[in-house]
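Here's a structure for you.
The complex appears here without one of its protein chains, the remainder shown in place.
Let's turn to subunit A:
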Amino acid sequence: MANIQVKKPADLATAGLAKLAAFFVLTFFMLTITFPSQAAFCSLRDPISAIQALYSQEYQFRTVVTDVTEADREQMKQQLPFTIHQSEVAKHTLYVLYKDQKAEGFLQARSEWAKWGLVEIAWAINLDRTLKGFYFQRCRSPQCNDTVTRSISHVIQGKSFSQLKSLLSGDGETLSAYGQSVFPIAPRLALLTLRSALKTLAITDISWRKDLQNLAIAH
């Protein structure tokens, strides 16, 4: 007769705890290696709503994923008094918009910290790097309504990097006197949007330069 040993629940629980301890040791070992982390990919979605809002139906788009590096982050400091957050050193996506087989512009979604959480803004950029428009993909404040969006959009549409920069103070932390005069409604949200616009324009040329050259649509 076979000698069958039935494991006691206490033994199984002990074995489980041993496995759990081993897992934690392995996890903390892995934590010492500083690879950039990434969100669960099931949550990655194309900004279709933004593309539909900012471009007409005749436009096609293609995805260009690139690595935004620590060096890119440092390079942005040469153009702006601020830079992207360290957690943004990771893979990011630029969408190239085509009409009649010809590149017409770009779309990039960026996140900015607000005091109530992340605000995600999709930016439409013309080939000459002026702004075509923007779309709040995610903003948990009721302030991000159509009236405020229209008022900010009215000021920044068609503006270039240097024109946008003139709306900010020297340290980039507040609106300039000119900026305050053109953003009478929701100035704090306007400041957040403006900083996002400048980072987007800067990082597009810094991080996607090679990709855009390969697609023969470099600036």
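Structural remarks
Here is the rule we go by: a residue touches a chain if its C-beta (ideal position, glycine included) is under 8 Å from a C-beta of that chain, and two chains touch if they have at least 3 such contacts; residues count from 1.
Definition applied: contacts and distances are computed from a predicted model.
Missing from the rendering is one chain, named in UniProt as "Porin domain-containing protein" (options: "Porin domain-containing protein", "Sugar ABC transporter permease", "Quinol oxidase subunit 1" or "Putative mRNA 3-end processing factor"). Residue-level contact of subunit A with the missing chain is found at 9, 12-13, 15-17, 19-20, 23-24, 26-27, 30-31, 33-35, 37-38, 40-44, 46, 48-49, 51-53, 57, 59-65, 67, 86-87, 91, 96, 98, 101, 103, 113-118, 120, 137-142.
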